[in-house]
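A single protein chain has been omitted; all remaining protein chains appear in their positions.
As written, the chains take the letters A and B, and residue 1 is the first residue of each chain.
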Amino acid sequence: MIEYIIAKYNYWAYIVLMMIGFYAMIGKGNLIKKLLGMNVFQWAIILFYVSTSVKKGGATIPIIQNGHGPVTHAVDVAQYLNPLPHVLMLTAIVVGVSTTGVALSLAIMIYRKYKTLEEDEILQIEEYEALEPEE
Amino acid sequence: MIREDENIIIQTICRILIPFIQLFGLYVIAHGHGSPGGGFQGGCILAASFVLIVVAFGLPEAKRRFSEKQVNLFSSIGVFIYAWTGWMALLLGANFLDYGRLSIILPADPVHARYYGVFAVEVGVGITVMAIMVSLFIDLITGGKHEEASE
Partner (left out) sequence: MIAEHFPALIIVFPLITAFFINIVGWWWIRPCFYMSILALTVSFISSIGILNTVVTQGVIHYKLGGWDPPWGIEYVVDHLNAFILVIVSFIGLLVGIYSKRDIEKEMPQKIPQFYTIYTLLVMGLLGMTVTGDAFNLYVLLEIASLASYALIAMGEDRAPLASFNYLIMGTIGACFYLLGVGYLYIVTGSLNMADLSELLPKLYHSKAVLVAFAFFLIGIGIKMAFFPLHVWLPDAYTYAPSSVSAFVAGTMTKVGAYVLMRVMFTIFRPYFSIELIPATTVLGWTAVAAMMYGCVLAIAQRDLKRMLCYILIAEVGYIVLGISMANRMGLTGAILHIMNDALMMACLFSVAGAIMYKIGNRDITNFRQQQLNKKMPFTMAAFTITALSVIGIPPTCGFFSKWYLIIGAIDAQQWVFAVALILSSLLSAVVFFKVIEQIYFKPREPVRPHNEGTHEEVVMDEAPMSMLIPIYIMVGGILILGILSGQIISTVIQFAVPASF
């Protein structure tokens, strides 16, 4: 049982982070806190992917040693980490940043209209306006 | 409201540092294949230098150097560099983004042509990322109203 936790600690770490982010997205009322929760959620997934690229046996970072200029010696693949998840997560990081940018712009638009960022207050203002529509 | 004379230290240090930050950003873009770096990372560092101008000298000064129109232009130019590199390969007869085919016009063999092609798209990515990051920052701190930008 204990080796389940210790040997796979990267999975446990990312699950904990993901659930914290998910709870913040659902349980909190402030729009910025929801956004922060979404960010934590996405970064947990990115960390998980990157952590799966490690190889046993002391693999080092995927940059060819003594590699200035044209590389003519054969490269031993087992010595270097798997670079593909790093590259995929580069794209995912960019996507996360763009989503955060769009979400923050939307939050500014909402604030300008309602003067508050709490979701329950915004819904109250909307119900109030629905009951007494302005001419 | 920060008084003018308190800014002297910050402004002097930033005036010295910002060119070096930009040089470092260009270095990170150019050495993406051999050390940690690449287009996105270098673009972010270049954008950080503009953010430093905004923080130290105020927004109108930054807009004097890198106006909203230029930001939009740069973001599109980066995408064009990327797409044009792929399009050249298409025009020369191979599949899209097949940089090896660029060896017909560049003085290199197909393997090195792929290397140069990747370098070209990294430059394009760096320019676009820099422009978008600066644009995001300025939009968010002015709340979308560029005309009312002060301090």
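Just so we're on the same page, a contact is a pair of C-beta atoms (placed from the backbone, for glycine too) under 8 Å apart; a residue touches a chain by one contact, two chains touch by 3 or more.
In this text, all values refer to a predicted model and were calculated from it rather than measured experimentally.
When the whole complex is considered, the residue among A:Ile5, A:Met19, A:Val77 or A:Val102 that touches the unshown chain is A:Val102. Among B:Ile10, B:Ala30, B:Leu52 or B:Ala94, only B:Ala94 touches the chain left out of the display. Interface with the hidden chain, as seen from subunit A, comprises residues 22, 25, 31, 34-35, 38, 41-42, 45, 48-49, 52, 84-85, 88, 91-92, 95, 98-99, 102-103, 106-107, 109-110, 113, 122, 126. Where subunit B meets the missing chain, the touching residues are 69, 72-73, 75-76, 79-80, 83, 86-87, 90, 94-101.
Keep in mind that, in the parts below, only the chains that are shown with their structure count from here on.
Rounded to a whole number, the gap between the C-alpha centres of subunit A and subunit B is 23 angstrom. Partner subunit B is touched in their complex by these residues of subunit A: 61, 63, 67-68, 90, 93-94, 98, 101, 104-105, 108-109, 112. Residues of subunit B that touch subunit A in their complex: 34-36, 38, 40, 129, 132, 136, 139-140, 143-144.
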